[in-house]
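Shown here: the complex without one of its protein chains, the others still in place.
Chain lettering (A, B and C) follows the sequence in which the chains are written, and residue indices restart at 1 in each chain.
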Amino acid sequence: MLVLLILLPLVFGAVVLLRPNAEARRWALLGTTLCLVIGAFLLGRFFTSEGGPMKGVGSFEWFPALGLSLSVGVDSVAVLLIALTLLLGPICVGASWTAIPESRARLFFGWLLVLQAAMVGVFAARDLVMFYTCFEFTLLPMFVLINEFGSTNRHKAATKFFLYTFTGSIIALAGLVYTAWAVGTRAVGVDGFTMDIATLTEHASRVLSLREQGFVLAAMLCGFAVKVPLFPLHTWLPLAHTEAPTAGSVILAGVLLKLGTYGIYRFVLPFVPVAVYEHAPAIAVLAIIGIIYAGLICWVQTDVKKLVAYSSVSHLGFCVLGLFALNSPGLTGGVLYMINHGLSTGALFLLIGFMYERYHTRDMRQIGGLGAKMPVWSTFMVFFVMASVGLPGLNGFISEFLCTMGAFVSHTPWTAGEAAQVGATWGPLGPWFGFAAGTGVIVAAIYLLTMTAKMVWGTLREPPDHADHDDDGPHLPVDLTAREIMTLAPIAALCVVFGLFPTQTLIDAVRTDINDQVAFVHQRVEEAATSAGEHLAAAEQTRTEAPGSAGNPAETVEPGVTP
Amino acid sequence: MTDAVLMLAQADFPTPMGVLTLNHYLFVSTAMFALGLIGFMTRRNLIIMFLCTELMFQAAGLALIAFGRYHLNFDGQTFVIFILTIAAAEAAMALALVVLLFRRRESLDADLWAELKG
Amino acid sequence: MTEKLALVWPEVWLFITTCVVMVVGLSPDLRVRRLCGWIAGIGILVAIGAAVPVEHAGGLFPAITPYAKGMIGVVGLLLLPLLAGTVDRDLDAAIAAGKARFDALRANRAEFYAFFLFSLTGLMLTASADDLIWLFLALELTSLPTYIMVTISTRGTRSQEAGVKYFFLGALGAAIFLYGFALMYGATGTTNLAEIAAAFKAQAAAGGINPIGIAGVAVALVGFCFKIAAVPMHMYAADVYQGAASGVSAMLAFVPKAAGFLAIIFICGTVGWDHGPTYDALPAPIYILLWVIAVATMFTGNVLAVRQTSVKRMLAYSSVAHSGYMLVGVIVGPGPGGSFWNNGIAAVLFYLLSYGITNVGTFAVLASIQTDSGDEADEIADIRGLHATRPWLAGAMLLCVLSLLGLPPLVGFFAKVGLFTSAIAAGEIPLVIILGVNSAIAAFYYLRIARSAYLEPADESVSTGPTPVPQRAIAAVLSASLVVLLLVVAQPIVERSVTASGYSPPEVGLAQDGPAQTLTVADE
Partner (left out) sequence: MRMTTITEAIISAALAQHGSSGAGEAVAAHAAGVAEHAGAALTSVDGPMWLGLIPLLPLLGVVIIAILACFNDKSKLPAWISVGLIGVSFILTLVTYLGWDGHSVIHTRLWEWIGLSWGDHPGQTLSSGFAFYFDGLSLLWMLFVTGLAALIGLYASEYMEHDLGLGYCRFFAAFCLFVFSMSCLVMGDNLLMLFLGWEGVGLCSYLLIGYFYKKKTAVDAGMKAFIVNRVGDLGLLMGMLLTFTTFGTVEYDALFTQIHAGTTASGVPLADTWQVWAIPLLLMGGAFGKSAQMFFYVWLPDAMEGPTPVSALIHAATMVTAGVYLVARMMPLYTADPNHVALTAVTWGGTITAFWAATIAMAQYDIKRIMGYSTISQLGYMFAGLGVLATTGGVFHVFTHAFFKATLFLACGAVMHGFAGQLDMRKLSGLWKIPGFQITVIAMLIGCLNLSGFPFTGGYFSKDMIIAEAFVTPDSVIWGSSWAGWLLLLTAGLTAYYTFRVFFRVFVGPVVYEPGEDLHGDAEHFHPHGPKWAINLVLTLLAVGCIASAGLYFVGGEHGWTGGMVHASSAVVETGHGKHGLLFGKNPHEIMFYISAVFGFGGILLAAWFHGPVGLAGLLIGNRTKADVVRMDPIARAIRPISTWAEHKWYVDEFYHLVLVTPLKVFAYLFSWFDKLVVDGLVNLFGGMPKVGSDVIGETTQTGVLHDYAQRMIAGVAVVLVVVVLVVF
């Protein structure tokens, strides 16, 4: 089933590339929709079937010499991200229906499908090399999409995107391979070199010394933090987003950035928990700087797409913060953030794309006040801006809240000496992190509302040469077409559903897996603290001496992960 | 046993020079090699340059023979025979090449051929 | 005698083919002359057939020959169609048009194929070399024909310039490694590689390898740098590749490189990878030497490629860089053996195959395109918009270039992963990082090629003519499909490369009888 989801887009991609241009978008729509249907079925089966944490498992020994097998399987986090990817598939096709000239449709839609296959592959991989393969391979289709279908500065943007992320990923590969090597040579009970993620996860943190963990963490972050992107490694993103075609931006924001956070969730946390625990404050500080810094930059942008691009940097700061809080709310928030950011920011990019298709400019000094001319567009805009701002009742809030909460309740020495906090959890951050991240909420309101004020409200401003453009390409009505609304409506519906029923739809789905993950990380850090590491032990000492820590999950490690 | 033979042989190595002889041979060989290198670097005439490479080949040959004698085996000499053969083959090729080039440029100056660069 | 001969059956077959080709090529009948290529192909196939069953050849790397010769044969087979039509096309056209008559003296076709086969023979001989003399002869046999091939590959002055540079610098390089051989012989008293290894081992056990021996190995390795186009002997590469016809360039990028790496592996094998503080590295001087060369080569090659506008020069410098990558594997050595992921030599052998095939693909695409001036494509502008005129070639270019870049899931990536894992297993983290950074630099120019060929619209001014020789396009597509196909069969190939990299260092006891215990030159 999972394999089908990887192969099907590839097959359709090949079909699109081989069939005439005129048929390309129809084939693409068919392919993505088919995948979506299968994906929906898969999702249903995932949550109804019994079994271990990994489902849909399939494996094929491909290249055992490198420990490589084509093995797939998903846990709840991965399956949700796959669902997101599949959902964005038809939406992207729909959004590009008229934006892509038919003469080049083949190239566009073909690579779009290939990209989808790669993205599903990343989330479905249970093998490190397969993960990495798909992870890296996403670069190529995206490169093609940006390079060919972007706007003026597209070559530079595409090259920068490719090179920047490629460089980071190679260093990440070194870190991942190092881990695999360490497990292969040192772990008891591991038969030779393996790239099986489950095996690596089980042993990595035990076989890597503290020093090595630091290096591996740094190496992995080189790849994943660039992808996220974490300040100060973010500068490729505004450029790439600005220049990318609409569908490209949607995929980029919706899924590609999530590859970084997913990598952090899947590899960084469980592979090198001790180093993560040690360095989490530093990383969290970077994330918070990113939240505020990028937010303020957004405020003074004139290019609306760049604004939204920088807002991704800001938003993803929350996600990283949540993940590095190392507690259940934080991780849940981080995972939910991946989904929700994908939806709301993806939708914002769609909207900007639709606007761009009509006006051929993204400069907010030239265009604005569209509320009067494009009411439907404006309504959606305000809606998704609100989802992005983190308005409770819409999807953005729940993740932002949980991330902030994760950072806030994450245990630190400053709470340790005090009267114990019953709601505090084990973790490396603390209330100040939550507070600092919270200020980001204000900044988000500032820049997103400024954008809305310029784009939606005010008197109508149109570029002076707007009329000249009307004759190229298919003529579009003033406001959104039914097709365009069809691409936005499902996202909007999901925003509301996830906003009002987050527990039923998302949190319950990922809860077990995330609690296991948290317990795992916690247990491994405790283990390291008791067995080795002088100063960590000392830090833990003060923690355990604090009265009333009985409520902490230290004592309630899930039995499942106890070796 | 072999050690004794070896000592004997080395002691007898071309008589007036004694045990240090090998070093002298090697010195000559190195000097030849260096001369070849220097010549190759400094001379612009293609034929002279080729001769310099030959000089280096033969420097190696000399060293091989000296070592062969030192070790009392024939591997070195054998090697030299092959080197001579190869040198001959190279010489043939070099001549052909030089002729070809000369016909094209009416000159043997190696540095005239500098169209390809960067 | 016959056992020894059994090892060189492939070479024998190749030699026989060479003779046949030389004769057949003199036929006045064009159709017969055209058989040359087919015969050469059959000869190579037979050679592969003869090479594969050989199991154990003795020496330091007893099992290397089947893999190495198989690889040489396969890449040779791919090179063959690419080389088709390199020479004599004008002549044939003139004859066909009735403007000229066939003249055996002026026809080069037979010689050209013969030289190619000779070179392959030399390469195969290199693979089975167990003696310095043999190695020297084999290397020269590999190189000498290529000098001529470069010179005659086109009628322009450029290939002559390439020829002169290649020949003279090649001779210099050969002299250098020959001198290194002499010193090695001097230090050990034998030319047999295994015996040299034994002697070195004994010396090492007795307190250190003879400095002359070390110097010899070092000088020989530097000499080999010419073959693999590594720093400091890399300068010729770009000029020669650009000057020669694309087919010959492709051959130059593989045949001497393979020979060089085989030689380097053998020579390193004599000192062994059991030195250093933890007894798992080359002796310090050699290690430092190779380390510096590897790093310098990677950076120089990639950096120099960035500014090029000529695709051939770009590929030449990239070939330099790839040598640097592979040197990492050599530095790592065979490791504990038995598995691929910690075996640097196996990684190098696999990399050579992957690089050889991919490389043929890129050059074949260039060779398949004729610019308006009648030359083969060279400038990056010449391949711009290829996807519109010749989508298959554009696709082949894309695949090959991306494989060279190391983009998963193409074979180049897995080859690089082999280097990565083995280097990490050996603790060479800095090298791994440098390798990674260099891959990123390489992406600069590979992307430019890919973009030009696959994405950019064709310039109005550049209209590419029809493919001059259809076989070349076939070579291109074949290579590109192998780049993908190799993924499917990667496992068996990798297993073979692991077997091939089996390194059997001599026992120290064996070396006690060696004659070279008392060399005291340095002491006096």
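Simple rule for what comes next: contacts are C-beta pairs under 8 Å (C-beta built on N, C-alpha and C of every residue); 3 or more make two chains touch, one makes a residue touch a chain.
Everything quoted here is computed from the prediction, not taken from an experiment.
The chain that is not displayed touches the following shown chains in the complete assembly: A, B, C. Interface note for the absent chain: among A:F215, A:Y359 or A:W457, the touching residue is A:W457. Interface note for the absent chain: among C:W134, C:F168, C:F420 or C:Y503, the touching residue is C:F168. Only one residue from C:L91, C:I214 or C:A281 touches the chain missing from this view: C:I214. The residue from C:V32, C:V292 or C:A388 that touches the chain not shown here is C:V292. When you scan A:Y293, A:F324, A:F384 or A:F520 for touch with the missing chain, the hit is A:Y293.
In the full complex, subunit A touches the hidden chain at residues 160, 163-164, 232, 234-236, 293, 296-297, 299-301, 327-329, 332, 369, 371-372, 375, 382, 386, 391-393, 397-398, 401-402, 404-405, 408-409, 415, 418-425, 431, 434-435, 438-439, 441-442, 445-446, 449-450, 453, 456-459, 500-504, 507-508, 511, 515, 518, 547-548, 550-553, 556.
Listed here are the subunit C residues that touch the chain not shown: 164-165, 168-169, 172-173, 176, 211, 214-215, 218-219, 222, 226, 231-233, 235-236, 238-239, 284-285, 288-289, 292-293, 299-300, 302-307, 441, 444. Within the entire complex, the positions of subunit B that touch the omitted partner chain are 37, 40-42, 44, 110-111, 113-118.
To be clear about the criterion, only the chains that are shown with their structure count from here on.
A linear topology is adopted by the chain contact network, the touching chains following one after another without closure. Relative to the whole-protein C-alpha centroid, the nearest chain centroid is that of C.
Rounded to whole angstrom units, the spacing between the C-alpha centres of subunit B and subunit C is 26. For the pair subunit A and subunit C, the distance between C-alpha centroids works out to 43 Å.
Rounded to whole angstrom units, the spacing between the C-alpha centres of subunit A and subunit B is 66.
Annotation for subunit A: no residues touch 2 or more other chains.
Of all the residues in subunit B, the ones that touch subunit C in their complex are 2-3, 6-7, 19-20, 22-23, 26, 29, 33, 36-37, 40, 46, 49-50, 53, 56-57, 59-61, 63-64, 66-68, 70-73, 75-76, 78-79, 82-83, 86, 89-90, 93-94, 97, 100-101, 104, 110, 113-118. Contact residues of subunit C toward subunit B in the complex are 132-133, 136-137, 140, 144, 147-148, 151, 157-158, 160-165, 167-168, 171-172, 174-176, 178-179, 181-183, 185-186, 189-191, 238-239, 242-243, 307-308, 313, 513, 515-519, 521, 524.
Residues of subunit A touching subunit C in their complex: 62-68, 107, 129, 132-134, 136-137, 139-140, 143-144, 147-148, 155, 159, 162-163, 166-167, 170-171, 173-174, 177-178, 180-181, 184-185, 192-193, 215.
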